[in-house]
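Everything below concerns the one structure shown next.
All protein chains but one are shown in place.
Letters are used for the chains, namely A and B, taken in the order the chains are written, and counting of residues starts over at 1 for each.
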Amino acid sequence: MQELHLPLYTYLQKIRNTKPLIHHITNWVSIADCANIVRLTGGLPIMAHAKEEVADMVKLSDALVLNIGTLTSELVESMKIAAKAANEKGIPVILDAVGVGATPFRDKKAFELLDECHIDIIKGNASEIAKLAGEDVVTKGVEAVDIQLDLVQVAKKLAKDKNATVVITAHEDIVVWKDNVYVVKNGHPLMGQIVGTGCMAASVIGCFCAIDKDYGKLCAAGLAVYEIAAEKAARETFTPFAFKQKFFDELFKMDEVCDWMQKIFAL
Amino acid sequence: MQELHLPLYTYLQKIRNTKPLIHHITNWVSIADCANIVRLTGGLPIMAHAKEEVADMVKLSDALVLNIGTLTSELVESMKIAAKAANEKGIPVILDAVGVGATPFRDKKAFELLDECHIDIIKGNASEIAKLAGEDVVTKGVEAVDIQLDLVQVAKKLAKDKNATVVITAHEDIVVWKDNVYVVKNGHPLMGQIVGTGCMAASVIGCFCAIDKDYGKLCAAGLAVYEIAAEKAARETFTPFAFKQKFFDELFKMDEVCDWMQKIFAL
Partner (left out) sequence: MQELHLPLYTYLQKIRNTKPLIHHITNWVSIADCANIVRLTGGLPIMAHAKEEVADMVKLSDALVLNIGTLTSELVESMKIAAKAANEKGIPVILDAVGVGATPFRDKKAFELLDECHIDIIKGNASEIAKLAGEDVVTKGVEAVDIQLDLVQVAKKLAKDKNATVVITAHEDIVVWKDNVYVVKNGHPLMGQIVGTGCMAASVIGCFCAIDKDYGKLCAAGLAVYEIAAEKAARETFTPFAFKQKFFDELFKMDEVCDWMQKIFAL
């Protein structure tokens, strides 16, 4: 593994200066957290899901984040309309494949999204990505089960099949983009004690990928910045909700120190 | 401009003593914050949107707050039923016109609400209110774009057209009610770093307008109390989520000092 030094703070400043609009069609659990994390990162959130308006919202937007956490058939129809509009406009579409592997309905709808639209960035935990890559796994709710797979190979397979950037979030995050594999080793275990940290990671990725086309590096950079905020928060707080507040505030306050704290590697 | 001294604390005590029920049909992003802010102000929140029950909920309620942040056609149908029931009962209907100007669908539904029901208080940011008043503006998502308009004239036009109180929230809030124009200069920039502060302002207005018919003064008073809580919080906290917690708690603790901190002017 080769250590990388990505210009995290430069990316972050670009987000803060350009204030990209990040359109979400997401779940009802973490919708407020996702909107807030976009604001804290420097973007502007739009949360709107009516099928009659999502294509118009995409016209104003710089990235589209889809999250199937509390999906319904109707909501997925809106996602398809929005994703097609985003494809046409050329803005990145991020799919957070929450809970794929838990039910046949969820799998079916995720595959429909992947088949009927172009998803630029497919994000999930290990079991969700494995399921999308065709592996035989069962997701235990929205939490990953331990699986014994070569995750990098799984991500590469899916990335190639779908011509997409693939992001697996875990203790060490994996980003596969064309022939590149990045590993992000930032983060803190307290993130796992709070509902929605995975969803919020996708929103941060949305902010980063809104500023340029180099999705692989931008995904890795976004994850690193987000997880560095968590590391900074965890220096002073030791319980989930004191941590959560500090985590959010550290992201808002993030300065050039993120360049020094990054632990991003190329495989 | 003439400085006013409204009896803010007297209004607040009346809310706390009578505990008005504030029925919301609102968005899924700030629904929890809106419910909590009602409680912190002294009212009791009801959040219910099934078309089969909204008219019955209105029968129990003292004000109705409609917010189209994450509207669907179905949700707007429920809003119409509720608003008509509220009109019949004579309780104030507040419409927070979130995102009007962003998509044709949103504009259409907002105009339907204004045309088919009587809205007592129309609230929005500058671009949303300008759009409703017939100006040619584009709202960038749910965030206002800078617009060069005489906002007071715009608000007056809409107020007259719709026989309504019009509230524009901004650095300096404008309230137009019949021939009166109030400007509220309280508040703090940290409010803009948190998603949902606009929605919550409408909920606070709901609490204040539930206690009397003098909607112009009550809107100004509600905004001032809410924004004074923010000012107090910002004395000790400097990051969005430390601020948010303190902001909520300062509203809960608000005492007669709000009478001294108000910056309300008549134009």
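The criterion applied here is as follows: a contact is a pair of C-beta atoms (placed from the backbone, for glycine too) under 8 Å apart; a residue touches a chain by one contact, two chains touch by 3 or more.
Since the model is a prediction, treat every value here as computed from it, not as a measurement.
K.L.:
Write down which of B:Thr18, B:Asn36, B:Asn87 or B:Asn180 is the residue touching the left-out chain.
P.N.:
B:Asn36
K.L.:
In the complete complex, which positions of chain A touch the hidden chain?
P.N.:
Residues of chain A in contact with the hidden chain: 27-30, 32-33, 69-73, 99, 102-106, 138, 140-143, 193-196, 239-242, 245.
K.L.:
Residues of chain B in contact with the chain that isn't shown?
P.N.:
Here the touching residues of chain B are 21, 23, 28, 31-32, 35-36, 39-40, 44-50, 52-53, 56-57, 60-61, 244-246, 248-249, 252-253.
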